[in-house]
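Here the complex is missing a single protein chain, while all its other protein chains stay put.
Going in written order, the chains are labelled A and B, and every chain counts its residues from 1.
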Amino acid sequence: MSFLLWFALQFSQFTVFLYFLAINTVYTVLIVLAMRDIIRHAYLTTSRVARRQLAGEFYYKPVSVIVPAYNEAAVIAQSVKALTNLHYPEFEIIVINDGSTDDTLARLKEDFSLVSSKKPVRLQVPHEAIRAIFKSADYPNLIVIDKENGGKADAINAGINVSSYPIFCSIDADSILEPDAILKSSKLFLEDDELIATGGIIRILNGCRIQDGSVVEIGLPGSFIEAMQVLEYTRAFLSGRTGWNALKSLLIISGAFGVFRKDMVVAVNGYRKTIGEDMDLVMRLHRHCKDNAIPYKILFVPDPVCWTQAPFSMKMLLKQRNRWHRGMIDALLSNRGMILNRKYGATSLVGISYFVFVEFLGPLIELFGYVSIPILYFLGMLNTQFMVMLILMAVFWGISINVAAVFLDTYNFRRYKKTSDILRLCLLSAAEFFGYRQIMLLERLRATLSFRETAWGTQDRQVFKQ
Amino acid sequence: MAKILIIDDDETIHLICRAYFTKAGHTVETAFDGPEGLEKAAAFNPDILLLDINMPKMSGFDVAKQLKETEKTKHIPIFMMTSLKQASNIQRGYGLGIEEYITKPANVEHLKLRIEKFLEKKK
Partner (left out) sequence: MFDFITESRNFYDYITLAVLLLVFFNTFEILFLLYNKARVERSERKRQNLKRLASTALITATNAAELLPKPATEDEYAAYSEAVASVLDSFEGEIADRAAALITQLGIDAHYRRLARHRTWYKRGNAVDILASFRLKANKEFFLAIFRSETSSEVKYRIIYGLSRLVRDHGDILVLARLLSSLPYLTAKYTEDIFYNVITALKAAGREEEFGLFMRDTMHDESVLKMVKRDCLAACSAAVCEKGRATLLGYYAAFPGEPEILIASLRALAGIGDFSQLPAALKHPDWRVRLAALKFSHLCCTDMLPEVRAMLHDPNYHVRLNAALAFARSGDAGRAVLRAEESSDDRFAAAAAAYALSQEAL
């Protein structure tokens, strides 16, 4: 047995073990930080205090709600109608029909009595040509843009150019915003001049009961795939985002619900035409502010909530995860100047490093770990007892993190009524490690390997809702 | 004597108003939010409606607008009862066609008398 091979295998085992320790420690730290934050937040935001804050809406900044839509004929009317009911003193809704091939625009014209508008548009950020702008006769604050297809990022840029207000909120066409979500997130911009972007919690709509465009009862969806996603989102948002927030490393403000100050986004030339446009924008905002020594804050607040549809078939889910992973790689690549760069402080050293080493390299290392087991076994080098113990430790540690995230959820005023739902979530916390995680892993690897080959341009048309 | 419907998300208001008004001989119905309130308004057909503004699902202004736009309920006089005192809100309320804008904290005894006087005048 050549020394080199032996050394390589030993080293790889060591790396896998280290990686496993690191990743679980990171998650544990995040959850502990999140726990502290959320409990304190719950203490100080009793329903009475919350009510006082909502009263007296005298001083506010108007908000533009930007909704890019591509082939959303089925849901668009309902979503826009729900948006008109938002509790906010002054806002506009801008729906962008990104060259849909179905009758999205026709539905909008019909349901909202659209008439042509000659509103002058300031070209502040780049996007594909706008064909026409419409205004609704029934809802004076609803504007619809019809433009050439260019992708979600492009559509939002068009929305930015047409919008009149200093703050904008970008949401997906099939999401449901809670009526006071805009109020709660825009309030933060009034309170702090340095704030440039915030994100709220995204929760999964599947399994919940909706009435009149708002969620009235929260339930866990029946299917395994959908319920697993609920668990993932809970972990990502309640522990992940809050924790990163505390470390000043918030890197993703989900494309499904983000609120931004328009002037800063215009200063970085809007969204870039890419797959992972949300992460890319936030990274560029961090970079722009640090480069120009502009004091700034990007925050996540657990208060405002947006409900979104999760894919319910494995095929759709894999496509979505593939897209997310490629988006992340693309964002990291084009902002690679920020990797391990002292100049960008904690954002780079902690936040971006996490994405590079855990989210990007992680799947490779993990796969390597799995693959090395049979190899070592056949070489007679496998330390079976150690391997089994290691796996058990990984699984149980992971389960405890998942359950902790579910626990944090109870502090959020939006709890599952049924105990059976909670029990199912706990069961799923364990089930994640026996199949689901590995399938996601393989998809992410596929995304990594095929990154160079896929011309993302042709992917664009499927980029929205799958 | 009179049928009064109260739409407010605070249960304490329901309890206290109900107690005072039933003692004076009126019938009282209560609702916790906009949708429930609209349903009860159509079903109960009150002589007068007390409406709060700050409510979770639908704001009082939206409720008032819907009430005035529905055939079955547009004749019901509305008293808005709220802690919001800003001129813009008062204007908006009257613009929607409400009868009276009462700011909280309000004196329950006076409120009861005002309601009774208003109903007397209507007859």
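FYI, a residue touches a chain if its C-beta (ideal position, glycine included) is under 8 Å from a C-beta of that chain, and two chains touch if they have at least 3 such contacts.
It should be emphasised that the depicted structure is a prediction, and the values quoted were computed from it without experimental measurement.
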Can you work out which residue in A:107, A:127, A:187 or A:241 touches the chain that's missing from view? A:187
Tell me which of A:74, A:137 or A:346 is the one touching the absent chain. A:137
Among A:82, A:403 or A:431, exactly one should touch the missing chain; which is it? A:403
Sole residue of A:312, A:370 or A:386 that reaches the chain not shown, by the stated touch rule: A:386
So which bits of chain B touch the chain we can't see? 10-13, 15-16, 19-20, 81, 83, 85-87, 104-110
Where chain A meets the left-out chain, the residues are 10, 13-14, 40, 43-44, 46, 48-49, 53, 56, 58-59, 115-120, 122, 135, 137, 140, 164, 187, 190-192, 383, 385-386, 389-390, 392-393, 396-397, 399-400, 403-404, 406-407, 410, 415, 419, 422-423, 426
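Assume only the chains that are shown with their structure count from here on.
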Taking each chain's centre as the mean position of its Cα atoms, how many Å separate chain A from chain B? 42
How about chain B: which of its residues touch chain A in the complex? 35, 54, 56-59, 62, 83-84, 86, 88
Given the complex, residues on chain A that touch chain B span 51, 54-56, 58, 85, 87, 179-180, 211-212, 214
